[in-house]
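Note that one protein chain of the assembly has been removed; the remaining protein chains are unaltered in position.
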Amino acid sequence: MKKSVLIAAVSTLGLLLAACGPSNSSKSSDTSATKTKSLTVWADKDKSDGIKSAVKQFEKDNNVKVKIVEKAYADQLESLRLDGPAGSGPDIITIPSDQIGTATTEGLLKPLTVSKATQKQYTDSAMQSQIVKGKVYGLPRTIETTFLYYNKKLLSEKDLPKTTDEWLTYSKQQVAAGKYGLLALWDQVYYAGGILSSYGGYIFNKDAKGNYDTSDIGLNNAGAVKAATYIKSFYDAGVFPKGILGDQGINTLDSLFTEGKAAAVISGPWNIQPYKKAGIDYGVAVLPTLPNGKHMRSYIGVKSWNVSSYSKNGAMAEKLVKYLSNKQNLLTAFKKTQEVPAVKSLVNSTAVKNSIGAETVAKQSQYAELTPSISAMDQVWDPANNALQVINTGKQAPKTALDNAVKTIKSAIKANKK
Amino acid sequence: MHTNSQSRFWRLLLTYAVLIGITVVIIYPLAWTVGASFNPGNSLVSTSLIPKHPTFAHYVALTKTSATFYYFRWFANSIKISVATMILSVIFVSMTAYAFSRFKFVGRKNGLTVFLLLQMIPQFSALIAIFVLAQMMGMVNSHLLLILIYTGGQIPMSTYLMKGYFDSIPRDLDESARIDGAGNTRIFLKILMPLARPMLAVVAMNGFTGPLGDFAISSVILRNPKAYTLPIGLYNLITDKMGASYTTFAAGAILISVPVAIVFLMLQRNFVTGLTAGGTKG
């Protein structure tokens, strides 16, 4: 008895479930048109002042409401990934260019229609960083790169060492006196990569068409090994305290500089204001030259405005991105935040030249290159940083560590690509 | 007799020495945190146990909110979530444990085993699932969802402890109450619950401190700085790539630790009884 009832019950349920699947495949599109339009912009932390006036004007001109939320630019993509599908995400974000590749792979960014003339306004490498497979995914806002800060109280401009070897000697003297000379985060590719590339190392090589070739990794070639060995000599000499190693090292480095315990640090334009606020009278300079006579290179970071593909007002958001990235508004933003605009005609303008930090960024940019903006970069950072850390702490020889890192990167890229 | 009192002397001397030693080991980090909170500057670099130029600046800094910093709001959020989790876990756990202790029903035996196993799989190893759940229900940034998740996480282990404690209360008490005409609910509320007070204290304490120690689940569900709890906020204060301040963290840590520790020490006696009786059934 019971059994037959059960069979009947199950088969009834089965019938109910037979017709599965989404019946209406396109219903989600036009729901937003009727409501008063509003946009959310995620601005960089402490940098929203730069766009406030432009946003106000845009609100007036287009009859929209724009909400500005501050969020550290490096974390925005991770947040978008979580907030986007939830509908609580922004329409416009600002992210570093090395995340563009990942963002487009995941489809988090909306492609934009940008005329060739507009594209020409921006510095070439900055614009290039926004283009993936021929499509434009954003407009560059500012460029930044690392350079040297020095404490004028401890070191005058004329005494400033010009080469890394001179810095090493100077730092040794300082350490002997219980202080620090030059500090740098050379256990991280972002900072150490400049030395590697000056010696001929590279992350990914480019093929004939200018695309990155992820199978050609030059982090363990002869030049890179030589560079890593040179970097290690700084750690061996004891001029870098152990406390600036690892993820939290950057905070220690900043504190040592702002508390007057380190004479010089290698950092980026993001510290122009914080260091000033900390009451340090500092000067800035391009990075020193290396023993091989070449300038120490650095990576260019581009910060851009991008439209989230989850945006319900894509067209309006695109319009705002273009508006915020026009020459006039980037100049206004620069005046408020000191971030160097990525526009050709502005890089050499007097306004930028008059700001020492900005001028140095512009100068150092000659010796700088983009970090590859492809998603495979995601697999590079950790293994490469690990390698530098184990080299600098003497756990592994440079050659072995870098070989291992490259092996790890390659297998990670392979494993992910299926 | 002589040797006896002499050995007693040495034994006690050694005991006091060891206890004073461990006291120093226990107090030092705590005192050091207090010291750090009064030190000028932001980093560890110039921190010392007794600051040369003590300052209240970091406590003042806690009161200043910014777009990403809301110390007292986080404080309130944390207390709210902890108290709610505590109350809900006591209710859910005692109901479930009552059924498991006093009734026979389908799934009872397997249910207990499942509870035991569930508490071994860390809840947060399913972070993505929890986040997807939050998204599907439109409850990102929702404290209610977080409270429910914490409460759910408390159920397996606490129910097990609570059931053990209920088991130790003689059934005769139930029976005589039943003869007097008391129903199930009445027996539960009027007889078992008052007697189980020490174990309720344990369950309450776990419910309260659980959320205070979590930042993995909360940081996935709470996306808006205003909705943060203290663990997320304080962790960010140390790890922020820009503007981290160890000393402000120390000040913030002390403001939360002192009240929690005081309440804990005051209620200690209650849950010690519960733990020794309920957690130790061999």
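A and B label the chains in the order they appear, each numbered from 1.
The criterion applied here is as follows: contacts are C-beta pairs under 8 Å (C-beta built on N, C-alpha and C of every residue); 3 or more make two chains touch, one makes a residue touch a chain.
Everything below uses one rule, namely that contacts and distances are computed from a predicted model.
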item: The complex's invisible chain, by UniProt name, from "Sulfurtransferase complex subunit TusC", "3-isopropylmalate dehydratase small subunit", "Maltodextrin transport system permease protein MalC" or "Formate dehydrogenase"; value: "Maltodextrin transport system permease protein MalC"
item: Option from B:176, B:224 or B:276 whose C-beta touches the chain left out; value: B:276
item: Hidden-chain contact residue, picked from the options B:23, B:176 or B:224; value: B:23
item: Contacts of chain A with the absent chain, listed as residue ranges; value: 1, 5, 8-9, 12-13, 16-17, 19-23, 25-26, 28, 78, 81, 84-85, 102, 104-108, 241-247, 252, 309-310, 375, 378, 382-383, 385-387, 389-390, 393, 395-396, 400-401, 404, 407-408, 411-412, 415-418
item: Missing-chain contacts mapped onto chain B; value: 8, 11-12, 15, 18-19, 22-23, 25-27, 29-30, 32-33, 36, 43-45, 47-49, 92-93, 95-96, 98-100, 102-105, 108-109, 111-113, 116-130, 132-133, 135-136, 148-149, 151-153, 155-157, 159, 167, 183-184, 209, 212-213, 215-216, 220, 231, 234-235, 238, 246, 249-250, 253, 256-257, 260-261, 264-265, 268, 272-273, 275-277, 279-282
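Here is the rule we go by: only the chains that are shown with their structure count from here on.
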item: Complex contacts: residues of chain A adjacent to chain B; value: 45, 48, 69-72, 74, 79, 82-83, 85-88, 243, 247-248, 250-252, 254-256, 258-259, 261, 270, 274
item: For the chain B and chain A complex, residues of the former touching the latter; value: 41-46, 67-68, 131, 134-135, 138, 140-141, 220, 223, 238-244, 246
